[in-house]
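A single protein chain has been removed from this complex, and every other one stays in its place.
First chain written, first letter: the chains are A and B, and each begins at residue 1.
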Amino acid sequence: MAESQIVTPRPYARTSSAALPLFALAVILAALITLPFWATGYTQRSVLEFLYFLALAQAWNLMAGYAGMMSIGQQAFVGIGAYGLVVMAEDLGINPFLTVPLAAILAVILAVPVSWLLFRLKGAYFAVATWVIAETVRLTVNANIDWLGGGRGRTVRSLGQFDRHLREDLGYWVALALAIIAVFGVFFLLRSKTGLALQAIRDTENGARSVGVETRRTKRIVYLFAAAIAGATGALIYIVQINVRPDAAFSINWAAYVIFIVVIGGIGTIEGPILGTLVFFFLRDMLADLEAWSMLIFGLIAIMMMLFAPKGLWGLLNTHRPVLLFRTARRLPERFAAHKEGE
Amino acid sequence: MIAMSTMLNGVLLGGLYALYGLGLSLTFGIMRTVNLAHGDIIVLATYLALITTQVLGLTPLMSLAVLVPVMFCIGYGLQRLILNRTLKDGMMPAVIITFGLSFVIQNGLLLGFSADRQVLRQGAIETMGVTLAPGVTIGVFPILTLAVLLVMIFALQAFMGRTLLGRAFRATSDDPATAELMGIDGKRIYGLAMGLSFAIIAVTGVVMGIRSNFSPFDGPARLIFAFEVIIIGGMGSIYGVLAGGLILGIAQTIGGAINPTFFQLAGHLVTLGILVVRPSGLFPETIERD
């Protein structure tokens, strides 16, 4: 595919055209940072939503696409982040915006024991267990802890201290920061030693282990990173939505949307989830009036993508022209590349 | 007396859960991938039974004569035309496809039948009960469910243990590449396994529809119960499905007796507890492959 990379001995292929994407990136970032000053409230709210879905999608893609951990239970951490916001802002009197990083930490703290359980499981069992855990947390919060408001949930009243515009702007920038952390966090993680280990794991887990890659540690880093992103996102979402209910905060739809996004965009690349989030929002807007149809169509699209374009839209674009914005791939020359047998 | 009736109800509920788990266990054990649409396919079967009863004027149980072969063909087709195409890329594509399918079925049913809850009417048997002791009355239909379950479990066990095709199912589960050397066409086996699973689902769907009302979004909860049955019982074990169903049913009814909000939670906690102490379940049959 990328001919130029085959001949270069350096670990990352860098071409002179790298300046152009960098310039584009700077323009996009500048536009995003200043957006509250020039865009309408509707646009700002849509972009905010785009940003946190992007963060979730990046984190899920890192987990599933790079580390082979197929989770359908990230809503556990979204919900934990949401309830972290409620407890910290309402009961402990912490500034709601400050709870976003704290929710990330809370999610990580809870994700550690969860990972002990999950990492003993493989493949399909792993996927199922993530969901059962998310359901367990949801039901626990839903019915058994009055303090959290049971099924009716709780409202983050302390957000009332902020002027609505200030709240929306601050929320927006927090979302932007989160998306940037997610995208570049994944980018730098992949370019680090951990990234090399991940590629080894993705190619063959047992093989990676036999050459001394610490698969467990690497996977745990990835899992905790994804939990942190989901936890922070959960707090952020309910800074915007204010009323936290267990059914919504722990909804499987968080996982579903994110899976659709990554599948549409392209699993196992950084660009895929970005493209996927854009396409997802575009489609969702088009189908906004047809609720049942829209979910049905997303389901169909996911099926079609897996059958006809398993590498997603980004993969389709890339087969003709290697336009990598984020150079994370270290490629062996083709003739050395690992080949899997069709067993 | 209350303890006894709680246990009895748990056992009877467990019969239904084991039925949810049986079809899933079959495909899980042989293909090693999860069918995330399993619960929705149970619900789909219930709606198909509803249509069959309305159009052909059959009772729900009689509609099985039509439903079982139809569902077998749908399952066989799904596996051969869609899922088999992604086998070489590991389990992720199949998981995502069935995940997408789950949304297609839920929302398709919503569009076709609205969100109203429906019921299958079998007649008097639905409400009949037998009183075992003062204060301990159990339903006839739940007992019938348990009987249907046992018959299917024994039949499936005999099929897997005694027939050549059943042995081919197990050989493919163990090692599909070596099974090919024995003349076993893995893709056909997968198709038949999915077809068989769908045939079991047809029975499950009808039983579920007679026992309780249903709506298009009931699938995911059924799927979770089915998973829990398999996790508790152990992958690939047919008798494990029975044990898993009973344990889950009893756990839920005991939890619910303590506090109604503990009903489902107790089942989840037992499942997670099993995953902690015995990650491969109580009676694992299927060998680890890797």
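Details
Definition applied: a contact is a pair of C-beta atoms (placed from the backbone, for glycine too) under 8 Å apart; a residue touches a chain by one contact, two chains touch by 3 or more.
Methods note: contacts and distances are computed from a predicted model.
Its UniProt record calls the unshown chain "Branched-chain amino acid transport system ATP-binding protein", which is the correct pick from "Hydrogenase maturation factor HypA", "Branched-chain amino acid transport system ATP-binding protein", "Nitric oxide reductase" or "NADH-quinone oxidoreductase subunit G". Residue B:Ala177 is the one among B:Leu81, B:Ala177, B:Ile258 or B:Val276 that touches the chain not shown. Check B:Asp40, B:Asp218 or B:Glu285 against the missing chain and you find that the one touching it is B:Glu285. Within the whole complex, the absent chain has one touching residue among B:Ala3, B:Ala133, B:Leu164 or B:Val277, and that is B:Leu164. Touch with the hidden chain on the side of chain B covers residues 164, 167-168, 170-171, 173-175, 177-186, 236, 285-287.
Note that in this section only the chains that are shown with their structure count from here on.
Here the CA centre of chain A is 32 Å from the CA centre of chain B.
Of all the residues in chain A, the ones that touch chain B in their complex are 64, 68, 70, 72, 117, 120-125, 127-129, 131-133, 135-136, 139-140, 142-144, 206, 252, 256, 259-260, 263, 267, 292-293, 295-296, 298-303, 306-307, 310, 342-343. Within the complex, the chain B residues that touch chain A are 28, 32-34, 36, 82, 85-86, 88-89, 91-93, 95-97, 99-104, 106-108, 110-111, 176-177, 220, 224, 227-228, 231, 235, 259, 261-262, 264-265, 268-269, 271-272, 275-276, 279, 290.
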